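I'd like to ask you about the structure that follows.
Removed from the display is one protein chain of the complex; every other protein chain stays in position.
On to chain A.
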Amino acid sequence: MKQPRTLRQQENRAGLAYLSPTLVVVLVVVILPILWTIMLAFQRIRLINLRRAGVFGDYSLANIEVVLTSPGFWSSLWTTVVYTVGSTLGSITIGLIAALALRARFRARTLVRASVLLPYVAPVVAVTFVWTVLLSPQFGLLNDWGMRFLGWDRPIAFLSQREYALNVLGWHVDIPIALLTVIAFESWRYFPFAFLFLLARLQAVPQELEEAARVDGAAPTQVFRHILLPQLSAVIALLCVLRFIMTFNKFDDVYLLTGGGAGTEVVSVRVFEFLTARFDIGAAAAQALVLAAGLVVLLVIYLRFLAPRVEGEG
C-alpha cells in the first residue's frame, strides 16, 4: 500500500512544478497588481509622493469619496453601461444573422467565412484609424457620399458631436451620435467573435431535427424559433456574458475613436485620464476598483435573475 501513495505524491509535486511558471507569472503581473490597486485606492497617492507609499501608509476612504462625488463619474458609469449593452446586443445580433446566412453551402463559402472574421483579427489601431478617416467631416468618404447621394445639407461629425438634431416627420429628436457611432464600431469589430461561436454550435445541431420539421411543413422562421434557437440559447447566454465583460472593461476602442469626448467617456478612459493627465494614482485606482465592482454586481444580477436557465449543461 505504500507505493501508490508515493506515486500519487510524485504526481502532485510534478503537477505543481509544471504549473509553477504560470502561477508565478499570473501572481506577479495579475494577482499582486490587483491587490496593490486595492491598497492604492485607499491611500492618497500621486506620482510625486509615490516613494513614500507603502503597505503601511495612511489608509482612508478619501479616494472613493472623491470618485463617487466627482463631476461626471455617474454619467460616465451610465455611458459605460449603455455602450456595453448596445455593443453586446449589436455584435451578437449581427453575429447570429451572419451565422445563419453563411451556414449552408455556396461557392467560395470558406473564403467568405474567413473574410468576415477580419474586423476581429485586424489591429485595433489600424481599424479605428480607418474609421476616423472614413467618418471625418473634412475628408471622409461617408460624409462626401452622404451629401452627394443622400442629400445631407452638411457633414455630420460622427465622432466629435455629442448630439445630432434629427427631424423625422416634424418630430425633433436629439440622438447621441458619437455614442451610437462607437457602439456601431464595436458591433462591427466583434460580431465575428459571436459569429464563430454560433456557427460552430449551429453545425453541431443534428440534421434530422431540421429535416423532420421541414417534412412536417414547418416554415424557416418556425424551424429557427422552435428548433435552432433552443439549441443556441446556451451559447447566446455565454456570449452575452463574455461580450459584456470584455466590452465593459474595454479601453482601446473608445480611446482611439473619440478620446472619450462627445459623450463617450467610459470609465476605463476616465481612469486613464486620471492616471496620465493628473497623475492621481489613488483616484485612478479607486475608479478602476469601482469599475470592477460594478461589473461584478451586474454579473451577479444577470446570473441570478436574467440568465436563461440551462439544465444539465456544464
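Methods note: a contact is a pair of C-beta atoms (placed from the backbone, for glycine too) under 8 Å apart; a residue touches a chain by one contact, two chains touch by 3 or more; residues count from 1.
In this section, contacts and distances are computed from a predicted model.
Comparing "Carrier domain-containing protein", "Serine/threonine-protein kinase RsbT", "Carbohydrate ABC transporter membrane protein 2 (CUT1 family)" or "Predicted Fe-Mo cluster-binding protein, NifX family" against the UniProt entry of the hidden chain yields the protein name "Carbohydrate ABC transporter membrane protein 2 (CUT1 family)". Check A:Arg148, A:His172 or A:Arg304 against the missing chain and you find that the one touching it is A:Arg148.
Here the missing chain is touched by one residue of A:Leu40, A:Leu77, A:Ile92 or A:Ala262, and it is A:Leu40.
Even with one chain removed from view, chain A keeps its contact list with that chain: residues 8, 11-19, 21-23, 25-26, 28-34, 36-37, 40, 47, 50, 97-98, 101-102, 104, 106, 112, 114-119, 121-127, 129-134, 138-141, 143-145, 148, 188, 192, 196-197, 200-201, 203-204, 214, 217-222, 234-235, 238, 245-246, 248-249, 251-252, 256, 268, 271-272, 275-276, 281, 284-285, 288-289, 291-292, 295-296, 313-314.
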